[in-house]
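Of the protein chains in this complex, one is absent; all others appear in place.
Here the chain labels run A and B in written order, and each chain numbers its own residues starting at 1.
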Amino acid sequence: MNSRIPPTPLPSLSIQSTQCLRARIRRRHVAERRFRFYGFSAMVLTLAVLVLVFSFILSKSYTAFQENVLSLRIAIDSAMIDSKGNPLTADYRELIQKAVAGLFPAVTDRHDRHLLFSLISEGAPYALRALVTRQRQQAKRDGNIIVDVLLSDEADQFLKGHITAHVSEKERKIKDLQVTWLKELQARGLIHSRFNITLFTAGDSREPELAGILGAVTGSFYLVIVTLGLSFPVGVASAVYLEEFAPRNRLTDMIEVNINNLAAVPSVVFGLLGLAVFLNGLSFPRSAPLVGGFVLSLLILPTIILAARAALKAVPLSIREAALGIGASKMQSILHHVLPLAMPGIMTGTILGLAHALGESAPLLMIGMVAFVVDTPVTLLDPATVLPVQIYLWADSPERAFLEKTAAAIVVLLGFLIAMNTIAIMVRIKFERRW
Amino acid sequence: MSLSSKKDAQRVSLGDSLLVETACAKLAARNVNVFYGEKHAIKDVTLDINCNEVTALIGPSGCGKSTFLRCLNRMNDTIDTCRVTGTITLDGENIYASKVDSVYLRTRVGMVFQKPNPFPKSIFENVAYGPRIHGLTSSRSELESVVLTSLERAGLLEEVRDRLHASGISLSGGQQQRLCIARAIAVSPEVILMDEPCSALDPIATAKIEELIDELQHNFTIVIVTHSMQQAARVSQRTAFFHLGELVECGGTEQIFTNPVNRLTQGYITGRFG
Partner (left out) sequence: MHVLTLLAVLLCISLLGFRISQSRALSLARTAGLHSLPYHHGQFASLAILLPGLGVILLWSLLEAPLALWLALDHLPVPPNLADGEVRLLIAEISNIAAGYGGRQDPALLAAAWHYRELRQTSFTLAASVAVSVSLGGLVFAWRRVTPSHQARNSVERVLKIFMILCSALAVLTTAGIILSLLFEAFRFFVHVPFTAFLFGLEWSPQKALPAEQIGAVFGAVPLFTGTLLIASIAMLVATPLGLLTAIYTAEYAAPHIRTVAKPLLEILAGIPTVVYGFFAALMVAPALRDTGAMFGISISSESALAAGVVMGIMIIPFVSSLADDIMSAVPQSLREGSLGLGATQSETIRRVVLPAALPGIIGGILLAASRAIGETMIVVMAAGLSAHLTANPFAAVTTVTVQIVTLLVGDQEFDSPKTLAAFALGLVLFVVTLALNFVALQVVRKYREQYE
């Protein structure tokens, strides 16, 4: 084959000289660097926004973890406490007001005194009563008791610097007179700042300084439990059936298409479904974690099914064949061998689904969990709210003090989510096998 | 790299059927070592590739012939863990020198891959891709003539002349590989590297490609990796035998196959291993 007349040579294609070619290649390299830079800066910009969001929230939240209190010495008349040591009903509000008035004897004008008393939180009398009940023997002996009362939200915000005296008096909630008093009390060392226990031990309240996230956190906890209990068995059972048993026919295809589509339905629509079917159709109690759990289970069911199917698919055929080979039935081979091996992947998917459910708020608004719920729910049927909805409600409130509380609640929520995601990743790293 | 013209082969044609070419090393490899991370894949290879010749690289699977081939156009740069030492020169210039632009290198050294990989574009667009990005033509009609000529050189034009705008993927395996050859020819390289070009093809398509290689060798320097000794015997003038990353023996094809010097070569040729 090497003895043929050589064909005519290829016409020279480089009409441009090699120098032109080289120059063009240089330009192309510049374009390459530019393109790569665009991609890199897009990524950096996106991550910068992430950092921005986090730092914004953190910056708004850190003051919420402190609360300002005023130390008052309240005179306790021994007649208020009976011989057995039980405090008789007394007007604790009056006691507090007397003590406060005692700090500023010069204030006599009625309107001014009203301003003075409004520096103290509305919840102070209840705190005083609780303290007197706890320490009644000592109070009876001493004839007085020292109590730390919360300041009102405006005073609290002023001391934290969120309301400044630079703004004209008409445009702020705290008046010049009150500013003077607060500064005076600070100078006397009667005001100090302590860790904000109220935020973590109280339920919701109209008064910002008394509002806490305990009710919302408990509600979220119950909700996650109900969602887990409903969606995990159903999701795993569906996945096992679809992956292992279902014949490849039109019906199975339809189920699969359905699951994929459900995964992309907006969450409000699930709220509408819950409203129409669970609340109106089946008369479930409104605002209960049970209903919320039902709705959110349906919401995250596709996620769990898809994750479980992927985990089951990853288990190699050899395991199933080995089990069948020693005489196990198909169900046994799956329950005893395949499912345990797929469990890490299934758990990772479930934890991620639950993290998603924990942050959901839109469908819960429709089923009533947006009501003003003060008490911490005790059973699954009590009205409750959840942390994301609490955040939404507080964000909507006009009082300045709710801003930092909302940010703090967001920090708590993000903390839970980071914890859950970390657990999911740890499960995946530690237990998942690569076949 | 130097401003040498693209065609500097010293060819002597005797006007008759015989063709004699004076050997000139188009590519020269000296003490080439290739590492994939810790793995020492190519060990101290020294080899010459002559112009307008077909050089075959043979050896059992895993012996490093594809790895070596990919060094010749710096395709190994795309693999992060790959490290190449030694020198490989194209017309006397080291292609691994730091100022060498691999984009320019690949206009002079083209490649055809094992599994045909036409772009999911039309046949015309596939062949026009190279000339377009390098700006080799200045008008549409010029581009068309380049495409048609390349398709003709690759022996594909007759079969696809009336459907140049059909998708390249719609062709048969053999046709796709010829399309890839046409695509490589379209930028007028000086060397064409072929990495087991027929291994995914049926015998008829293989025969067509071998015929094509035979025609192309007159205008291009061809290096072909093949696992088929018969193919190497058919198409090449020089053969290099690789074994476990080392160049065991290199010489004229006839000599290698009839009278190998090295015992390993003999073992491979006679089918004792590989």
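In this text, a residue touches a chain if its C-beta (ideal position, glycine included) is under 8 Å from a C-beta of that chain, and two chains touch if they have at least 3 such contacts.
Everything numeric in this text was worked out from a predicted model, so none of it was measured.
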Item to check | Of A:Q19, A:T89, A:N249 or A:S283, the residue in touch with the unshown chain | outcome: A:S283
Item to check | Residue touching the undisplayed chain, where the options are A:A101, A:L190 or A:V234 | outcome: A:V234
Checklist outcome for this item: Cross-chain touch to the chain not pictured, restricted to B:A184, B:A205 or B:I269, is B:A184
Checklist entry - Which one, B:N50, B:T67, B:T107 or B:T239, makes contact with the chain that was left out? => result B:T107
Next on the checklist: For review purposes, identify every residue of chain B that touches the missing chain, sorted by number.
Outcome noted: 73, 75, 78, 80, 103-107, 110-111, 113, 115, 117-121, 129-130, 133-134, 180, 183-184, 187
Item to check | Those residues of chain A which, in the complete complex, touch the missing chain | outcome: 28-29, 31-32, 35-36, 38-43, 45-47, 49-50, 53, 56-57, 60, 233-235, 237-238, 240-242, 245-246, 254-255, 257-262, 264-270, 272-273, 275-277, 280-283, 298, 301-302, 305, 329, 331, 355-356, 358-362, 365-366, 370, 388-389, 391-392, 395-396, 403, 406-407, 410, 413-414, 417, 421
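To be clear about the criterion, only the chains that are shown with their structure count from here on.
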Checklist entry - If you average the Cα atoms of chain A and of chain B to get two centres, how far apart are those centres in Å? => result 61
Next on the checklist: Going by the contact rule set out above, which residues of chain B touch chain A in the complex?
Outcome noted: 3, 5-7, 11, 13, 17-19, 101, 103-104, 107, 131, 133-138, 142, 146, 149, 153, 185-188, 211, 214-215, 218-219, 234-235, 237
Checklist entry - Within the complex, which stretch of chain A touches chain B? => result 1-7, 9-16, 18-22, 24-25, 28-29
